[in-house]
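Every protein chain but one is kept in place in this view of the complex.
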Amino acid sequence: MSTELCGLELEHPIVNASGTFDAIAALRTFGDEVLERFPFAAFVSKTITLKPRQGNPPPRLWETAGGLINSIGLPNKGLAGYLEHDLPVLARLPVPLIVNVMGFTREEVATLVAAVAERDEVAGLELNVSCPNVESGLIMGADPRETAALVHRVRPLTAKPLIVKLTPNATDPAAVAHAAQEAGADGVSLVNTLRGMALHPRTGAPWLGARTGGVSGPAIRAIALAQVAQVAERVSVPVVGMGGVETGAHAHALLRAGAAAVAVGTETFRDPRAGARIAAELADIGRDRRVSARL
Amino acid sequence: MSTELCGLELEHPIVNASGTFDAIAALRTFGDEVLERFPFAAFVSKTITLKPRQGNPPPRLWETAGGLINSIGLPNKGLAGYLEHDLPVLARLPVPLIVNVMGFTREEVATLVAAVAERDEVAGLELNVSCPNVESGLIMGADPRETAALVHRVRPLTAKPLIVKLTPNATDPAAVAHAAQEAGADGVSLVNTLRGMALHPRTGAPWLGARTGGVSGPAIRAIALAQVAQVAERVSVPVVGMGGVETGAHAHALLRAGAAAVAVGTETFRDPRAGARIAAELADIGRDRRVSARL
Amino acid sequence: MNRTLAPFDRRRGEVEQVDRVGAYLRLLCSDPGGPAPRPGQFYMLALAAEWGGGADERPYLPRAFSYLRHEPGRLEFLLEDVGPGTHRLGAARPGEGIWLLGPLGAGFAAPREGRAPLLVGGGIGIVPLAPLQADMPGPALLGFRDAAHAAAGELMADVTLCTDDGSAGHHGLVTELLAARLDEPVEVYACGPPAMLEAVRLMTTQRGVPAQLALESGMACGFGACFGCVVPTRDGYVRVCVDGPVLEASDLEAVPAH
Partner (left out) sequence: MNRTLAPFDRRRGEVEQVDRVGAYLRLLCSDPGGPAPRPGQFYMLALAAEWGGGADERPYLPRAFSYLRHEPGRLEFLLEDVGPGTHRLGAARPGEGIWLLGPLGAGFAAPREGRAPLLVGGGIGIVPLAPLQADMPGPALLGFRDAAHAAAGELMADVTLCTDDGSAGHHGLVTELLAARLDEPVEVYACGPPAMLEAVRLMTTQRGVPAQLALESGMACGFGACFGCVVPTRDGYVRVCVDGPVLEASDLEAVPAH
């Protein structure tokens, strides 16, 4: 079941969702088995920002019905630290590397894209546009014009695949996706987490150190599927679908809804090789019945 | 734990969510016990529209992880049928009656509000603004200006409490809530269901007769809590919070987040007297510890 | 009236036993204070603990089941394991708590003047026919996939069996047995898979024979609250849980496949 995604040849359609698999920590925990039996067809790095970030104060996790709320807050070594320390290790992975970046201004994003794209180890880029633009105050990915302006700015900086990761906390994700496509994006990915909150069971104060967080996992699966279907109907570029995928059947549903590839996030926390399992289950489904036109 | 909601005296802060308890069908199933032990402090009717509606083709239900997707499609007898057949029965309920209405144009909503509000049996109104305005094409409740224009139009038609029910499928529900308040709404309620979808496990075609539906239940609890907190911070009018409430602790969290009352929806399907149980659990929590400033 | 009102409360009973009846599972539980149901009525069931965490993190909502037998304070159900809810119920251990809501819906009505009941059941659809036959004796024509499933035929009396694969009884469809009886002054009481019920509906309405069909439909609540369980009738959509589950064949446009 080999797949093409924005010009990248993938062995199967399952990749990891950004921020839900740290290949370097996995090497420390599982050793070289991670390289020998890598579960994903591409590796998407956790979001990197221009400057290093510690991330949000703990607690950062809350388990909800069939899901997880996290307020990790994008801890990362920053662009320079990533290029120096992480990239050489990630280059050992047996699959294409897609680097996810986020900036608080258009120029920050441009700096990130230019610096990352020029590295040979990098096969493609994902733009995380879920953050507020510190200049406009708007969420870069919730407003079609903001998104278009951002993609216009960075598109000329690289010929490598550029995927825009959409936020589900928007009135019309399909309009944002369409704007990204028109501005030159090679693909879109969705959904990111849905804004959520939980209170401390005893004190009643917000549980998460950052007050609110993002919901992922099975709880958002049906919402993700609806958004992926809506976006895929509206754009012609490939869509990477994600949100609550636990099984090959869930991945299959996203592909049926028009996705070209599927990312697995929270399920990896329950099963570190979920990606490979889901790819195998998907292949079985493909063998069982002819998959629809869009596949 | 008596509560005041937009001028209505309620025995406790728990009401039903529109469309999740049919008092007339309950009378047929459970008999007069429904009147003697009514579980809610107010009764919110299912949405009524100007003309009768059959609702969407079945299947209309899909169970998802910790939740439900429904595509009921607002079946109802229409304004005239409701006033003639349902209102006299609902007048027998021992609690205030709040009638939920929806129209596809502003004038339709105005006709509904005027006709419903003039009936003595009716204590208050809830405007369901989750539908597209057939004139503007915008979702009435996703755009602050659309919502404001609607509330401006209908506010002069009645002195009874007017509550605007917000959709969660919007980039900024707090902005919509604020617009509703400025235009004269006495309160806001949220969340309605989140747009969701499911595919038939065998055929892969959309399962629901209407293709997409709305997600409710525990799966959306954390999302609802975040939206309620955000809205309550922004408006001064009372907020009716709902979304995935199963226990007194969940209701308590919404009150802590700034809600003045809490609506119970899907949990009633699992336990028809969930409203009363949750009110009792909430009272126990209130006795155990002093509840925060906002309560 | 073919409807016993349900207490306005879900009740907590206790699972007493789960055993096999051929390919099906029989669940016995206590029903403290529950009233006597009428044949064709049903209950919403959920286990009190670990109701969730199965396939796709389900079940979440309770599930609808016709009752197989009732005695004061006690209920029997027959289940077919088709998904996470029936699977979890079938794995219940004696002593586990079980939530019961019911009896719900409208059951079967007495036959019209001058007509004798003729019971037609397919697969798990025989369940509501068992208490009906106890109240209102009449011959039962029962169809099953195979002999393993047909073992459930022993739960009823005066049975003519058939199986799809011929491994027990007549080799063929139960509607073939029914066709041969439609000249008699009968009223048909049927429950089974949609395709069978649709065939019964067509045969009986064409021949002018009255038929009461016990339908199934995906349900969230079971008491008319959600409007989720509708089927189309000549009069528009009706809710299977409050207007049915027993509906007159002549009122239906078609029995929806699901």
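We just call them A, B and C in the order they show up, numbering each chain from 1.
Heads up, the rule we're going with is that a residue touches a chain if its C-beta (ideal position, glycine included) is under 8 Å from a C-beta of that chain, and two chains touch if they have at least 3 such contacts.
These numbers were taken from a predicted model, which means no experiment stands behind them.
Touching the chain that is not shown, out of A:21, A:43 or A:82: A:21 (per the contact rule at the top). Residue in contact with the omitted chain (choice from A:7, A:58, A:88 or A:156): A:58.
One chain of the complex is left out; on chain A, the residues touching it are 19-22, 24-26, 28-31, 33-34, 37, 46, 54-55, 58-68, 70, 72, 75, 217-218, 266, 268-273. Residue positions on chain B in contact with the hidden chain: 66, 218, 246-247, in rising order. Listed for chain C, the residues touching the missing chain in the whole complex are 49-54, 57, 59-60, 88.
To be clear about the criterion, only the chains that are shown with their structure count from here on.
Taken pairwise by the contact criterion, the protein chains are fully connected, each one touching every other. Centroid distances built from C-alpha atoms place A farthest away from chain C. Here the CA centre of chain A is 47 Å from the CA centre of chain C.
Centre to centre, using the average C-alpha position, chain B and chain C are separated by 34 Å. In chain A, the residues that reach two or more other chains under the touch definition are 66, 218. Shared interface positions of chain C, defined as residues touching 2 or more other chains, are 56-57.
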